[in-house]
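Coming up: chain A.
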Amino acid sequence: MQRLITKQDLVNKLTELLKDFEVVGPKELSNKGIFYQVIEDAKELYLGQDFAIEPIKKFFLEPSSWILRHAKDDVSLESFPQSDKKRIVIGARPCEAKGLALLDKLFDSEYKDDFYINNRKRTIVVGLACAKPDMSCFCTSMQGSPAETSGMDALIFESGDGFIIELVTDKAKHILGSIGEDIKEDQKLNKDKMKALVKKVIKTPESLDKVFESDYWDEVSRPCISCGVCTFLCPTCHCFDLVDEEKKRMRCYDGCSFPDFTLEASGVNPRPTKKERYRQRVFHKFDYFKKNFGENLCVGCGRCIRHCPVKIDIADIVDKAPI
Partner candidate 1 sequence: MIDQIKTKAKELLKTKKVDIVIGYKKASDRIGAIPAFIDKEGDIDKLIWDGYCVYNLSNYLKDFPGKKIGIVTKGCDAKSMTVLLQENQLKREDIFIIGIECSGIVDEKRKGGDIAYDERCKGCKPATPPIYDVLIKEEEKKQAPRLEQDPYESVRKLETKSIEEKFKFWQDEFSRCIRCYACRQICPLCYCPRCVAEQTQPAWFSKAVSVEGNFSWNVNRAMHLAGRCIDCGECERACPVGIPLRDINKKIEKDVKELFSYEAGVDTEQKPLFSSFDKNDPEDFIK
Partner candidate 2 sequence: MKYAYFPGCSLHSTAKEYDLSTKEVARALGIELIEIPDWICCGATPAHITMHLLSLALPVKNLLKAKEMDSFEVVTCCAACFSRLKIANHFMQNDNKHRKNVEEIVGEPYKGEVKVRHFLDVLINVFGLKNLTERVTNKLSGLKVACYYGCLLTRPPEITQLDDLEEPHLMDDLMKVLDAEPVKWPYKTECCGASFSLTKTDIVLKLSGDILQMAHDEGAQAIVVACPLCQSNLDLRQAAIKKKYKKDFNIPILYFTQLVGLSLGIEPKKLGLDKHIVNPLPLLKERKVLVDK
């Protein structure tokens, strides 16, 4: 269901929703870029085409969150209470939302992650279609597109001075169905045409098994500085670490790029060098996950390429893997 709305419609609706919902959306911080933040005034919202630095993932799988604590008796443990406030995320990009869909496969299937599921359940995701993919974007190679709706409840498109909103789920129709006006057939967007906006196209092999032992990984991982930019900014990376601090247990992001990743208490690390760790990253995304869940664990958002301090290009690396 698609409807035509004006900017004012959107602002009015959000202002109304702010009463009952926590609203999260992109904000522009001067000289710093775009960040998803909790919005207090609908006017703060940035609905331009620049990408947020961090993906929307951080509102579902927080960079760090308390999960357990000592109960009052100082002996037993209890879960940390979780917020049940209703939430609406607006402005997330199709790739990021697809990332959520991939995370759902992991955290809301055989294994149920209460914290993640709670965050998912209480949130409506309204996406923003991409009109200007940049040269790092390669979503179309990852079965996505600038107008993909998976993982979303609704998607809005820039259209002239206003927007077209596509309502995907009933949840969305219920809350947002009332704004704007019905769209005429000729105004409907050609989503396939939008795919062509993405210029970077790569091929991904069915399996990387054959190249596991290749020196290629050594070569491509050499520039890596082992920081956490790629994993922390990735809409699909979900490795976490558990830390006990002051009688509380916290989980926080971990990344396969860190030297301490999979370091065992004995002092042994099965992935001792950058080569093994970088290979793990590529294999997890383009081999293991695919074997388990049928899809690449990558949405082609290009963040890891865009923000890598040494310009490592994972897409290029997979593309050129010596299969």
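As a selection rule, all candidates are chains of the complex that A comes from, given by their letters.
In this section, a contact is a pair of C-beta atoms (placed from the backbone, for glycine too) under 8 Å apart; a residue touches a chain by one contact, two chains touch by 3 or more; residues count from 1.
None of the values given here were measured: they were computed from a predicted structure.
Engineer: Spot the contact partner of chain A in this complex among 1 or 2.
Structural biologist: It is candidate 1 that touches chain A.
Engineer: Please output the residues of chain A touching candidate 1 within their complex, sorted ascending.
Structural biologist: Chain A reaches candidate 1 through residues 29, 31-33, 35, 53-54, 58, 62-64, 135-136, 219, 222-223, 225-229, 231-233, 241, 243, 245, 250, 252-253, 255, 258, 260, 274, 305, 307, 309-313, 315-316.
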